[in-house]
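Structure below; questions to follow.
Subset of chains shown; positions unchanged.
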Amino acid sequence: MMLKNMLPRCIGLSLVLLVLMTYPVAAAEGSSLNSGDTAFLIICTGLVMLMTPGLALFYGGMVKRKNVLSILMQCFVIMALVSVQWIMIGYTLSFGSDISGIIGGLDWLGFKNVVFNSDNAYVGTVPHSVFALFQLMFAIITAAIITGSFAERMRFSAFIIFIFSWTTLVYDPLAHWVWGGGFLSKLGALDFAGGMVVHISSGVSGLITALVLGKRREENPGPIVSHNLPMTVLGTALLWFGWFGFNAGSALKADEIAGLALLTTNTAAAAASLSWIIIEWIRQGKPTVLGAASGAVAGMVAITPAAGFVSPLSALIIGLLVSPLCYFAVSRLKTYLGYDDALDAFGIHGIGGTFGALATGIFASKRVNPAGVDGILYGGVHLFRAELIGIIVTYLYAAFMTWLILNVLKGLIPLRVSREEEEAGLDVSVHGENAYNM
Amino acid sequence: MKKIEAVIRPTSLEVLKKALNEMEVRGMTVYNVMGRGLQKDIKQYYRGQEVEVDLFPKVKVEIVCRDHWKDRIVEKIIKVCQTGQIGDGKIFVYPVEDIIRISTGERGDSAL
């Protein structure tokens, strides 16, 4: 009898001990925070944040000396403006609970419950606030990329209104469609770190702004205006550095997928930089620094949608192929069609992003990332079709909305600075400052 | 021989160069200067403090030429650099006593 009682107790005791032991683990899973992942995503947020100043320098070195501050100012103001917009409304439109696949609900309006209450399906093992801020940095850089197209001529007030409208009406819905549970994600389109949401959308919108605003007044017969190429190289370095956070961070965890994304990003950047200068060497006899830098950026653009889904050798091929395309776009297509996409936001980000999204549909492999889908090369056709639809939707939506915003705006205020202001340079005429004083 | 010194808008340099090229006037020396004339001051700002700036960026183009070329070149400069607005710049003409081409040691008109 005693024994009969003891046996269950023996078992019971074991169970209690087991439960006690597992408690901390269970608790950890309840709050589900992982310090390694959190550390990772906080730092990655910093890296992606740094990309926007990096882009500003990349662009700033390429413009005329008298307009460099206006470029830096636009990128800087985008950081400020989109940060506030994101907290108030942008984040919830993008990542709030899905409303018919179109837009996010107002769950996180004003970042309500983002700090106090961290239940969010997207968040995984990091604090909700960190996830939300990481995503903010993507919204910022996307808007900043567009500035390259309308550089050296847009009015500052028109710029402010345009950016605010664009990020709310174009970026936020797109981010929702692809990453926030919207219809494109349901369709099966993969976009690891933003080939469509970030690069195609900004590139295409840039093209439209260039078309609507018209060309810069020509002063020089030639196109060389880059006033400070070391500045451009520094910007490229910061972009390369930040892109590690952009792509690896998009795994949202410090795991093997993050490692893969790191690897493919670096590989594509390197390969595209090489292939750009090879083309230049062949065609011009002189490989340029701006070419090496442009190639690296093009490579990172192209690998962005694919970063966590393809093998390093696929990344190498993607990198090698994207540069010839972008080189052709910026040196021939632009001249041929005659639009003035000043710093080639479309030529690099639009074209590179498009190629990258298609390449995802070709090179993605479940052997590399079991959570992914197989591309054409691995026997899957569905993904490629989904990518194609995603690209077309992004092109149409971004182009139409940008055109609409600009035309409404045009009815209200002039979009361009005056001839005198353009001649004097935007730095002094719009911002009352000189970049360099003797 | 004369020296023509034209202080012009930076934005006029490229067209001027092209125009002179067409006249087969190639020799010239160019540098950036800051200039003050009738152009009215503009305001710049430094942390809330206002500063009147009265020096504007200009480009100085120096062309040394034979005496009888002087007028043609001056006409051409006026033609391509004139917008009619204040700030178009000025042309100054100076006498030149001698010219030497360093590479050959040639002197005078033949050094041009």
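By written order: A and B. Residues from 1 in each chain.
Heads up, the rule we're going with is that a contact is a pair of C-beta atoms (placed from the backbone, for glycine too) under 8 Å apart; a residue touches a chain by one contact, two chains touch by 3 or more.
The structure displayed is predicted, hence computed values, not measured ones.
How does the whole complex break down by chain label?
The complete assembly in this structure file has composition A x3, B x3.
Operating definition for what follows: only the chains that are shown with their structure count from here on.
Using CA atom averages as chain centres, what separation in Å is found between chain A and chain B?
47
Across the complex, what residues on chain B touch chain A?
Interface residues on the chain B side: 9-11, 14, 18, 42-46, 53, 57.
Enumerate the contact residues on chain A facing chain B in the complex.
Contacts found on chain A: 66, 219-222, 423, 428, 432-434.
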